[in-house]
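Removed from the display is one protein chain of the complex; every other protein chain stays in position.
Naming follows writing order (A, B and C), and every chain is counted from residue 1.
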C-alpha cells in the first residue's frame, strides 16, 4: 500500500534513552526524509514526539518496525496522558509507546453556533479560501439567525432549536445530525449552551470550544460582565478541548487585550470578539495539523 | 498662604451637568493654567476628574470657591465609591462632590518584603536615581535575607521575624515600626504573609500589593504551580490595593507573558518575575502621581 | 433646523486659557449633555478637543455661538496641523480655532483590493452585521479574483484591470467609478499598487491604507521578505492615512506579533494577515467615529 507524500508520526509514551535514535534510524534506513521533528519530555517522564517527514511508504510495515526492539521503559512512571483518537492504522507498542501515523490532510468538521457571528464568519472566510486546514461539512445552531450567512458559503445549516425540548432531546437531535456527517472534530464557535457529559463522550478530545475569558479567570456565564465588575485591566479568550467539566478541558491557545476603566462590559465584549476569533483560528490550525497532544489536563503543542 | 507651582485637583462625586464648566471657570478666573485634564463618568453616574494645573494659589480659598454654587446633583444615584485618604486641606462639598487638592510632590513609603529580591531591587534602583516618585523611608521584612541589598542603598532595614510570635504579635511589631515612619503608602513587594483585616484597617486604600498571577485567576498560594497544572498559555502579574479580602482589592495594573508547555512551574516563576516588577513599578507610578481613584472594587485611572 | 440626538464637536487650533471653560459653558447653557469629552494639547501648543454630547440643537446657531468671544490666541504658535475634511456646516473661528460639528452617523466608503481576501473578508462580515460604522458602497479591484466573495454580500464589484493601461489611465478609470459613489473615505484593504499624488489629492486625508509591517520598518515592497532577511523577532501591521509619500502618512493604529527564526517569509505573511485585518478594522472604527485628528504627520486620537 502506498500513501501520499507527506506524513506525520506522533509518538507518546514513557521516556527512555534512545527513543529519538530508534525512530530516526528507522526513518533513515527507509529513505524517509525528516522535514521537521520536535519532541518533549514532561517533568513526570512522559515522552512526546511529532515527526513530519516525506517519502513513499508502506504504513503498516513502518509502524510494525517502529514497535520492534524499542528501548525498555519498564522503570518509568507514566503520567495520566490521554491520546488523541487513533486512526485504524495506529497501534500501541509493547513498550507503552503509542505510535500514530497520519497522512498530512485536511480534517472534516462540524461547527456549532448560537447567535454570534464573529467566530463563524472567520471560519467561513478561511474555509472559502482554503486556509482552514479543514472542510466544514455543516453548521448546527439552536437559532436560525446565522442561516443567511452560512448559506452565502453553500454549507448545510441545521437549525435545531432547543425550545420545547429537554436537554437530552435536544442533544439527541444534534447527535442524529452529527451522525450524517461523522465529523472528526466538532468546533463550538460561540455555542452558548452547556453540553452534557453524555454528549461530550461521543467526541472524546474532539470538541474544541472558544471561551471568552483568559481561563481559569471568569469561568461560567457572562465573563465580560464579571471582568468589568472585577475591574481587570486585561481581557482575553481561551480555546480549549471540552471535557465533562465545563471550561476545564486542556487549553490549546489563549490571547489577551488591554482594557481600562472606560470599557463597559459591552465594550469589552465588542473588543474581545477580535481576540476570540483569532485565538479559535490559531487553536484549530494547531489541532488540524496534528500538533496537539493531550497530557492529563495540559495540551502539549509540538 | 502660597504653595508650590504645580497642583493636582481631584474631584469625585455624583455627576451633573456643568461640572467641568464650573471647575474650569474657577481656575480660569484665578489665572491658573490647566496642563492636563481628564474626566470619567461611570455607568452608574459617578463623576471623576483629575486636573493638573500650575500657578500660585491660596489652597483654602480655591477649595472654598470650588464648593460654592456647584450644580445640583440631588437626583443622581451614587455608587459605592471610596476615596483615597484626604489631606487636611481637602473638604467635601455640600453637593456630594469631594475635592482634594494636592501639591505635586513625592510620597513617603515603607516597603515590605519576604525573601525575593526582584521587586525590591527594582524599587531600590529607581529610588537611587530619583525615578520612583517616592522616598523609601524603610524596608520591613520577616526574613533578614535582603538586608545586605537594602544596606547598599543606605535605607533602614527592619528585620521583624514572625518566628515564635502569634500573627497579632507579629503585626503589632510591624505597626510599631510603621509608627516611626508614618508612611503614606505601604508597598508589599513580594511580602508573602497574609495581613489581617486589623492590620489593613490602619492603611485604608494605602497598601499596594503585587500578586503573581493575572487575577482573578489563581488566587492564593503558589499561582505559578496552579498555572502549570492548569496548562495555561499565559501567565501574568497584578498590582492591586489590599483590602480585607485577600487578593480581592481594586486592580491598578496587570500584564502578561506567553508561556508554553515546556515551562515548568519554576520556569514560569523565573520569567514571571520580570512581569511582576515592571507591573508593580507602573502601578506605583500611577498611585504616587495621584492618578488612581477607587470606585467600589474598581480603580479609575485618570 | 433640528438634527439627530447624538453629536460630535471637534475643535482644533492654537491653545489658550479657558477654551474648555468656553465650550462647556456654551453647551451647558443650551442644555446639551456632554457624554464624553477628551482634549489634548500638543507640545507645540495646539489644542484638540472632541466632545460627544446629546440633545436637540440648531447646528448653525451653536457653531456661531461657539465662535463668538473665544479667548484670544494671538500670541500662540501654531504647528503644521491639517484637519479632516470639513462638512458644509463647519466654519473656522476668527481665533484660529476650527470647529466641526458632526451628527453621529455611519460613513460612506469604497474599498479597494487586489488579490488578498483577508482584510476584505473582515470588512464584509462586519458590514453584513452592521458593525463597521460605515456603508460599503462598492469594491474596486485591479483583479477579478475577489468578485465571488463580494457578490455573496450583494455589493457592487468594479473590476478595473491595470493591464494595457498607463498608470494615469488606470487611475482615471478608478476615479470615474469613485465619482459614481462619492465616498467619504477610500479604504485600501491590501490594494497593492502605488497611487499617484494626483489620485491621492482627490481624497485628502480620506484614504486609509493597511501596510504589512510596523512602519517605518520595512517601507516598500515585500516587507515580510525583508523581515525574514533582517531576522526580526517581531512582525506587525500599520494602518495609516495615505499622502503623497508612500507609506509615510499619519499612523492611526499598529499592532505586532512575535515570530522566531522558524518562520519563513511565507509563514510571516500568513500569520501577519491576522494582525493586518484587525489593525485595519480598529483604525477604521476610530476614523469612522470622528476620533482622529491629523497634526502634521501625527494622528491624534481622542
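Operating definition for what follows: a residue touches a chain if its C-beta (ideal position, glycine included) is under 8 Å from a C-beta of that chain, and two chains touch if they have at least 3 such contacts.
Treat the numbers as computed from the prediction; the structure is a model and nothing was measured.
Here the missing chain is touched by one residue of C:57, C:110, C:174 or C:215, and it is C:215. The chain that is not drawn here is touched, among residues C:20, C:101 or C:299, by C:299.
Within the full complex, the residue among B:42, B:281 or B:295 touching the omitted chain is B:281.
Although one chain is not displayed, its contacts with chain C can still be listed: residues 40, 43, 214-218, 229-234, 236, 250-256, 260-262, 264, 297-301. In the full complex, chain B contacts the hidden chain through residues 117-118, 121-122, 125, 128-129, 149, 152-153, 274, 278, 281-282. In the full complex, chain A contacts the hidden chain through residues 17-18, 20-21, 24-25, 27-28, 31, 33-34, 37, 39, 258.
As a working rule, only the chains that are shown with their structure count from here on.
In terms of inter-chain touching, the protein chains here all touch one another pairwise.
If you tally contacting C-beta pairs for each pair of chains, A-B comes out on top. Averaged Cα coordinates give chain B a centre that lies 38 Å from the centre of chain C.
Touching two or more other chains at once is no residue of chain A.
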